[in-house]
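As structure tokens, the structure follows; a few thoughts come after it.
Here the complex is missing one protein chain, while the rest keep their positions.
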Amino acid sequence: MRTINMRTALLEALNEEMERDETTLVFGEDVGKFGGINKVTEGLYEKYGNRVFDTPIAEPTIVAAAVGMAITGNARPVPELQFGDFAGIAFDEIFNKMGKWRFMHGGQMEMPITLRLPVGIAGGAGPEHSQSPQALFMHGPGLQIVIPSTPYDAKGLLKTAIRDNNAVLFFEHKLLYDMKGEVPEEEYLIPFGKADIKREGSDVTVIATALQVHTALEAAEELAADGTEVEVVDPRTLAPLDMETILSSVRKTGRVLIVHEESKTGGSGAEIAAQIQEEALFDLAAPIRRIGSPDVPIAQNIYLEQFYRPSKEQIVQAVNELMEY
Amino acid sequence: MRTINMRTALLEALNEEMERDETTLVFGEDVGKFGGINKVTEGLYEKYGNRVFDTPIAEPTIVAAAVGMAITGNARPVPELQFGDFAGIAFDEIFNKMGKWRFMHGGQMEMPITLRLPVGIAGGAGPEHSQSPQALFMHGPGLQIVIPSTPYDAKGLLKTAIRDNNAVLFFEHKLLYDMKGEVPEEEYLIPFGKADIKREGSDVTVIATALQVHTALEAAEELAADGTEVEVVDPRTLAPLDMETILSSVRKTGRVLIVHEESKTGGSGAEIAAQIQEEALFDLAAPIRRIGSPDVPIAQNIYLEQFYRPSKEQIVQAVNELMEY
Amino acid sequence: MAEIYKKETQLKDYSKDVLLDFYRTMVKIRKFDEHLIRLMQEGKVSGFYHSGIGSEGLSAGSIRNVLRDEDYIYYNHRGCNQKIAKGVPLSKIYGDFLGTTEGTTRGLGAGIVHSADPSRGVLGQAGTIGSQLGIGIGTAYASKFKGTDQVTVIYFGDGAASREMLHGSLNWAGLYNLPVIYICENNEYAISCHVSETHAVKEHIADWAYGYGISNCVVDGNDVLLMHEATKEAVERAKRGEGPTFIEAQTFRHRGHFEGDPYDYVDGELLKDWKENKDPIRNFVSRMLLDKIAEKQELKTIDQEVEQEILEAIEKAESAPQPEAGRIYEGLFA
Partner (left out) sequence: MAEIYKKETQLKDYSKDVLLDFYRTMVKIRKFDEHLIRLMQEGKVSGFYHSGIGSEGLSAGSIRNVLRDEDYIYYNHRGCNQKIAKGVPLSKIYGDFLGTTEGTTRGLGAGIVHSADPSRGVLGQAGTIGSQLGIGIGTAYASKFKGTDQVTVIYFGDGAASREMLHGSLNWAGLYNLPVIYICENNEYAISCHVSETHAVKEHIADWAYGYGISNCVVDGNDVLLMHEATKEAVERAKRGEGPTFIEAQTFRHRGHFEGDPYDYVDGELLKDWKENKDPIRNFVSRMLLDKIAEKQELKTIDQEVEQEILEAIEKAESAPQPEAGRIYEGLFA
């Protein structure tokens, strides 16, 4: 199968869905002729003209406008926030409007918005251009949260997101844009709420998202050499969350490590751990462990960055500790 | 001891601290001559003049201005957001500026802000005037989160908050304003990070915040009549979180129920449960249970509201279920 | 900067039907409000209510006989004035307040905000005042993109105008030349604060629109015909593809911000003047009588018809059931 990077995979999804539905609109800061600062929208403006447009630097307005477009039923907005950190600026529009407008008006409108948010620590971008805010939105009813780890998942999930008539937050880890993976030529969609087992194993379940899936896989390789078989589960969507797949893995292994790049306290691992223990307490041979970045703002110093992003070493160590129970 | 309601207790704290430090400034929408829509700032304008002022309806600006005042070292701002729900509008200013400014500038400034946020379901106020957003901020480094349940706690904690040189989010449940409790005449302070055991018991630990402390106490009364002794732990501050007190209660009872008004998924109960199982898994006789409001926006219909706010019946039932293990 | 919208209106330039429609609408708005307050006093409606009494002319004038079903409005949180003028069935609005399944939210309940009627271009409203400033321009953008001649009218108070979003909104509207009309319902107060205590303006709120190159004016919002003319010009401008207009409509609240507000921050004499001399309905009646458009009796008949319509609407809304508890689990996703 051909191999492409995640940027190309996302761009293909955007292209195919813009082709498919003429009401699909792409907009945001520099997404037009510049092709987006991450080049994910490159070439769309040339192809689709006014369906792709640059906006002023005004994140609440971008999201609010998307809401106002979507509820007319005449547009399918796919806005981008230049950095996922800026979700904080447009927080009310995302959390309370995108997520709740339909419900609070009695279900009379649809909310076909896919908001793209590049996230993650990616080389000295500092405390306000490196965050992973996805967990916050698990607390927000009405929002679907997608966080792919491979080009294959990214393409299939983005296509599903754009076609969905409900609000989707689509988080893209910036360090994954250049990462390659197999993606078929033929069209495919990936449903929400289906975790993917990225590696099978019987000893420990490692639940990881985005870039951390790869770190977990690396750790798993190393651990396998020592005889510990790690199962790496990638939820792919945090809402809906595929607890079924997670729980069946947990029931098999009895040992759980959750790894994510967002800071540990209040991260997605908290909710996942709380649910696992609620459903499968007596299957646990050891406490559920979580690795997240430290609960301090992200330093700009690239040397210090390594102490934020969960590392292979941390995972290996945590798994080994779990194996001691 | 004299008995006053929480509104009066808060107002006393504001008065005493404004008296004590002349750089303390109170501002927000209608907090001046109107005394605040909840009347918590009543009389301050008459007493302190320009140290109490009404602002335009512009929540991000209110919080941003507080930050800009605080970091000069010349002011101790105590702004109010008229409804805690509006924390979403000022989210970036709270989460990324109030919380991180000091750290990300190398610790060169202080952030003596106490942001007051009235929260909670309180009689048909609908989906955007009833929320309890406090859990979101547990994921935000640099923010202290206070959530009192009694007039006594409210006063002592607010005084501590105002004197503190770091950012504090002070959540006040609107239904508690009229609730009375004993408050001494003499000055006292309550430190952050000290949970309060509101009722001792040996069978089940119920961890509850704000209004839910009272619901839990009512449930405990009922359960006691049936012979089940519930220990009600009120963390009082979610950040810092007094895990020591929580864990020692859990180790005693082995059964835990967490009750909060914020919606269940991603609520403070997730983090608390995750930490408890991490530290005390083998002390648990039963899975940690959580009761939060349902994961849907809050209906305006007052009849439906009851299905959101955790009830005594739910608590009694959950405790009884826990006792079956 | 912002100019005062001036135009000599003559009743004879309007058909009697149109004039009576304005009258009927204003009466409907007022009576709706009075009955709602009664229902609150009877303990049947909970929550906040922000009475729209005193500003009926603004909504009737800017909606009736100028906006079509397919035109969009984002209503303000004061009264249900714009929704009523736009034709949302009264029983449905009452149903939202009463929390019965007759409401537009099918029992979920709504106060002033969160009622919607997409078939009449009413796409709902936020609980955070002023959020419509952002959402509304998206709606206008969608119309422009689709190539229709629909206009979007965004209502908001003087207080809401101070929200940061106004800037993002005006900038988009001006930049993309959107078919949007801003109607700032300036009743001088945001809860307890007079506009002069919270707004830095050259002279008028409408001045804020000027720097964006957006057409703007200040109009007496209690003069239903003047309001109508100003809006009509704006609607025509939008339909000609000439973009947005910002109208600051001056009015005043007859009642406090919410029911129960002591309303003592407003001078009694001043309030009396607004009630007695600037009441939009009363003044319009005087004019109609003076110009002999209608007899007192004819107007009284309308009053009675409206009263009847409202009582029936309440009856319909009240007799519908409360929803099942499970209602809250419906409709989160499409």
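Order of writing sets the chain letters: A, B and C. Residues in each chain are counted from 1.
Assume contacts are C-beta pairs under 8 Å (C-beta built on N, C-alpha and C of every residue); 3 or more make two chains touch, one makes a residue touch a chain.
Since the model is a prediction, treat every value here as computed from it, not as a measurement.
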Touching partners, among the displayed chains, of the absent chain: A, B, C
Which residue of A:I37, A:M179, A:I197 or A:A224 touches the chain not shown here: A:I37
Residue among B:A75, B:L169 or B:M243 touching the omitted chain: B:A75
Full-complex contact with the absent chain, from B:A13, B:A66 or B:L136: B:A66
Residue of C:Y74, C:W208 or C:F252 in touch with the missing chain, whole complex considered: C:W208
On chain C, residues whose C-beta touches the chain left out of the figure: 1, 162-168, 170-175, 197-202, 207-214
Sites on chain B contacted by the missing partner chain, in the whole complex: 23, 25, 50-51, 55-56, 58, 60-61, 63-75, 77, 92-93, 96-97, 101-111, 141-142, 165-166
For chain A, residues in touch with the removed chain: 29-30, 32-34, 37, 54-58, 60-61, 85-86, 89, 123-129, 294, 296-297, 299-304, 307-308
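In the analysis below, only the chains that are shown with their structure count from here on.
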Remotest chain, chain C as reference, centres from CA atoms: A
CA centroid of chain A to CA centroid of chain B, Å: 30
Overlap residues in chain B, where contacts from two or more other chains coincide: 85-86, 89, 126-128, 296-297, 300
For chain C, residues contacting two or more additional chains: 105, 108, 110, 114, 126-128, 164, 332
